[in-house]
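Removed from the display is one protein chain of the complex; every other protein chain stays in position.
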Amino acid sequence: MCLALLDAEGEVSGIHLAKAILERYAKLSAGEKLTFFDFLNEALEVDLLALEAAVQTYAQSRSTNDYRDLSVAAEPRRQELLRRLNQPTGATRALVQMRTDLLSMLRDAPALSRIDLDFQHLLRSWFNRGFLVLRRINWDTPASILEKIVEYEAVHAIESWNDLRRRLYPTDRRCFAYFHPVMPDEPLIFVEVALTLDIPDSIQKVLADDRAVLEAQDTNVAVFYSISNCQTGLKGISFGNLLIKQVVDELRQELPQLSTFVTLSPIPRLMPWLEQQDDEASRRLLHGTATQEEIQAVASDYLLNAKTARGDPFDPVARFHLGNGAQIHAVHPAADISENGLRQSGGAMVNYHYDLALIERNHERFVQDGEISTAPSFREANQKSNARKQKGRSS
Amino acid sequence: MCLALLDAEGEVSGIHLAKAILERYAKLSAGEKLTFFDFLNEALEVDLLALEAAVQTYAQSRSTNDYRDLSVAAEPRRQELLRRLNQPTGATRALVQMRTDLLSMLRDAPALSRIDLDFQHLLRSWFNRGFLVLRRINWDTPASILEKIVEYEAVHAIESWNDLRRRLYPTDRRCFAYFHPVMPDEPLIFVEVALTLDIPDSIQKVLADDRAVLEAQDTNVAVFYSISNCQTGLKGISFGNLLIKQVVDELRQELPQLSTFVTLSPIPRLMPWLEQQDDEASRRLLHGTATQEEIQAVASDYLLNAKTARGDPFDPVARFHLGNGAQIHAVHPAADISENGLRQSGGAMVNYHYDLALIERNHERFVQDGEISTAPSFREANQKSNARKQKGRSS
Amino acid sequence: MCLALLDAEGEVSGIHLAKAILERYAKLSAGEKLTFFDFLNEALEVDLLALEAAVQTYAQSRSTNDYRDLSVAAEPRRQELLRRLNQPTGATRALVQMRTDLLSMLRDAPALSRIDLDFQHLLRSWFNRGFLVLRRINWDTPASILEKIVEYEAVHAIESWNDLRRRLYPTDRRCFAYFHPVMPDEPLIFVEVALTLDIPDSIQKVLADDRAVLEAQDTNVAVFYSISNCQTGLKGISFGNLLIKQVVDELRQELPQLSTFVTLSPIPRLMPWLEQQDDEASRRLLHGTATQEEIQAVASDYLLNAKTARGDPFDPVARFHLGNGAQIHAVHPAADISENGLRQSGGAMVNYHYDLALIERNHERFVQDGEISTAPSFREANQKSNARKQKGRSS
Partner (left out) sequence: MCLALLDAEGEVSGIHLAKAILERYAKLSAGEKLTFFDFLNEALEVDLLALEAAVQTYAQSRSTNDYRDLSVAAEPRRQELLRRLNQPTGATRALVQMRTDLLSMLRDAPALSRIDLDFQHLLRSWFNRGFLVLRRINWDTPASILEKIVEYEAVHAIESWNDLRRRLYPTDRRCFAYFHPVMPDEPLIFVEVALTLDIPDSIQKVLADDRAVLEAQDTNVAVFYSISNCQTGLKGISFGNLLIKQVVDELRQELPQLSTFVTLSPIPRLMPWLEQQDDEASRRLLHGTATQEEIQAVASDYLLNAKTARGDPFDPVARFHLGNGAQIHAVHPAADISENGLRQSGGAMVNYHYDLALIERNHERFVQDGEISTAPSFREANQKSNARKQKGRSS
């Protein structure tokens, strides 16, 4: 059927065929899906001999026709197949699901990662930023979308509709999501925002049931306390930085008095990192016997110095915000004392500060020199702590 | 700036850059635009040596990393540039306009047609059928869109708002257009439909001011009497066959009693073709001395037998509808006696019949064997006319 | 301020005044509200002497001017006051709330019921049926409205959002509500519908978590299993019969195969009625020692024979449906075994059948002769039961 689709001349019959393939695919077993991907990987691969010939022909003629042939030869046929599969109504969602399947198979079948590159190439084009639509999520949003917000929340789980209401209904709360026009009931990514008077030092305070609700126009600080990607099948197609930037713009337009844009972020890989270390402080933190002061010091040190093999920050959330041009503002111990928070980071959280005047500069320095921007107060706190540590060690 | 955009790491700054480039482009003179396209064509061309090397590396390793490098090398950098330019809000429209500019330069600078292939490649992906939205155009449509319908109508010009109202307001008229979500106020293509009792034999009757309006549910025939592409910059990205198919579906759902779907189409290239012929009938038609019977016979003959060098029907409208699986139903002389109608085809028009039971078969025969499907009555009329002609000659 | 509003000439300043009065009212204590109502009742009463004079003047002159004066004199000034209070945006909702307050005071201050007649008169005009908007409530409805559905459900309480989802999301469930354009987020009345294969004999089956969901087009029966009025302040302004009629129309249009429209209704006043009776069966039912057969017999007898002083059915739900032209189809014991169901009716429920062919006739007979329409099967079951009862007694 796939080959028939690639051969189809008529577009209308092509759409029928595409629909039939997607329906058939949806019913395949995992094993059959693997066979399907193997077919894409092998049978619809680039024809290297043909490509080489096309390169040479075009190198000599430089003609438009030969350029067209080169373009065709340079692309694996599976890309054209996926494009044709994308024609029926609802197909995009099905293809995102197809990639979800593919991703889950990559570990056992790493050779399929070539297909994934093609998927990424096409999805990046279809989910072009210019096509994304920012929508406010609030208590007037349809329940069918709200239940997806509950489902997709990846940072601080939403326990109940009452919990959801507390995050969406009060005048000092905001939530925004990106949607794609062909998947209008599927959020791609969303951010939850608290409007506050001060930069918060714990998620417990932000989400407290009995906190005093503020009038939005009386607040100073917008806190991005949860950012969740929703579609596994769009992994690697990043929307996050754009979302933050556009939400900052929206908020500034609605509430010009807001002066500070800051996150309250988890440090999700702190504990795994410490497990690989071999020093006293790490051990105390792992065993839950560290003081709050120690936790803060270790977490700060981790954010500044823990690196991947490629030299990037080890922590994925740090990598994301620092890469966007934010700077480390402060690290707080006992900031997320949920089970999950304790397991990830001993309860520590961090504020990344989006200082509009410094974003460009921070971003550039980070990209070029790997320099991590930090607030003066953070540097000072960190130095003191280091000094104490030195002193402790030397004593 | 374009090179900077290609080098940009941060997506937010990339969008600013893209916006700036598009704004700068919009103000360029024609000469400067040519220079810009030359730059795309030469400086952002595929690097053939690098591509050849990537082919060989991948041929040996078959590794994912080398496949990625091959994919990158196989694509001219201008494609990535255009993708990045497409990120700001409103950019798609600007790029469609950019291609409009490009198309207008191709005649004088044919080398730029390589860029055009890249444009087509990307536009086909962005204007994927799955992304198109069908909307009914009627008297409740915003004036800002209606004035574009007036502007873009390419077959039977709309003279005034009253003329437009006559085509949209009555209960026996329909109009549908495709839109793309990021250009919600720009129709891509639209079709005007008259609901009638019989297959019409002239556009004058269809558009008559004083005709009797029918109740939609009392009609039998849906006549597609005008199909107009709206965006020059989307030339070659065809939406027409899909539009017809989907409008047929819409109409059948709304009005299940409709039994016949037919066009009343111009024969736009008849006169140019006759100018290249050298027989008596052609001359008489060109000189306006042909009888209605002769015009009908010559037009029928033209539709059946006039071919391009590649063997396709010479007439573009015939090519379109026959390729979609329609069949020639009847040719009518004096069917469009407007100045334009007389100049194009001596006033002749043709009905193409979309017989739902035969579309697939017609389409397949046309694609495979170039066979032109015709209605029995048409064949009969044509044979008689040929017989007369033969007789006329032999006498 | 109220007198000032009645005297106000300018409409703009009148609206300011009205707004101020409504805001002031909203902050009054219960005692102050009583004083306000006393003022309406006494100071803004009809001037009987003036009215009598106006009647006589007009009786003689029959002039338009005197008719105008008569109209003015015939109306208590509080009606004009309420009309003027209704001018600001949001005022209608405030006045509905004001009547809610008033209703709660009527028991202790029955003289205020004159004001209530004026309220009813105006609300009936403002909530004219022609102004009501029927909207489908489903899982795409905003959460802000859904939480009101949860709050206002008066028959079978909605326990949680999951419970709500079970009533709205499945393909064989429907919910419709009336809204008024000036209170777009306040349902006035809503009905929950289950689409089933057979007429159901218990609410447990209808609401079971693990029931098999049907495709809507495969169902035969539409069961109205819950109808809730939402606005206390609109008591006596009935929307229910119209709602049922319009929902039947909607469902027949969407699902033409539906053949039966029936309720599954509570019998809310059965137990209170039995408490006033003095026979063995009643006592057994009250003490929970009756058999299911006895419960069914007693409930049937109650529905047919228990009357108010005015001769209407004693049961308000019966009064409503029989008045609309429905007929009693069947009585089911153990049909609502919730605490509430047992307390109201020993667990019995009843189907009222909206037989489209008989509604007019049933309605007329009920209105004219108080005749209660019943299904043949119900009559038969009832006769058997009576026969047994007679036999029991005589033995």
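Things worth noting here:
Letters A, B and C name the chains as they come in the text, with residue numbers starting at 1 for each one.
Basically, a residue touches a chain if its C-beta (ideal position, glycine included) is under 8 Å from a C-beta of that chain, and two chains touch if they have at least 3 such contacts.
Only a predicted model underlies this, so the values are computations on that prediction, with no experimental measurement involved.
For the omitted chain, the shown partners it touches in the full complex are B, C.
Per the touch definition above, the residue from B:29, B:144 or B:253 contacting the chain not shown is B:144. Screening C:3, C:208 or C:367 for touch with the missing chain picks out C:367.
Here one chain is not drawn; of C:38, C:75 or C:355, the residue touching it is C:75. From the options C:128, C:217, C:257 or C:383, the residue with contact to the unseen chain in the full assembly is C:128.
Subunit C meets the missing chain through residues 9-13, 15, 46, 48, 51-52, 55-56, 58-59, 64, 67-68, 70-71, 74-75, 83, 86-92, 110-111, 113-114, 117-118, 121-122, 124-126, 128-131, 133, 181-182, 238, 241-242, 245, 323-325, 359-360, 363, 367. The missing chain lies against subunit B, touching residues 139-144, 146-147, 160-161, 165, 168.
Keep this in mind: only the chains that are shown with their structure count from here on.
Contacts between chains trace an open chain of neighbours here, each touching only the next in line. When every pair of chains is scored by its C-beta contact pairs, the maximum goes to A-B. Look at the CA centroids: the one farthest from the centroid of subunit A belongs to C.
One finds 40 Å separating the Cα centroids of subunit A and subunit B.
The centroid of the Cα atoms in subunit A and the matching centroid in subunit C are 51 Å apart.
In subunit B, there is no position where the chain touches two or more neighbouring chains simultaneously.
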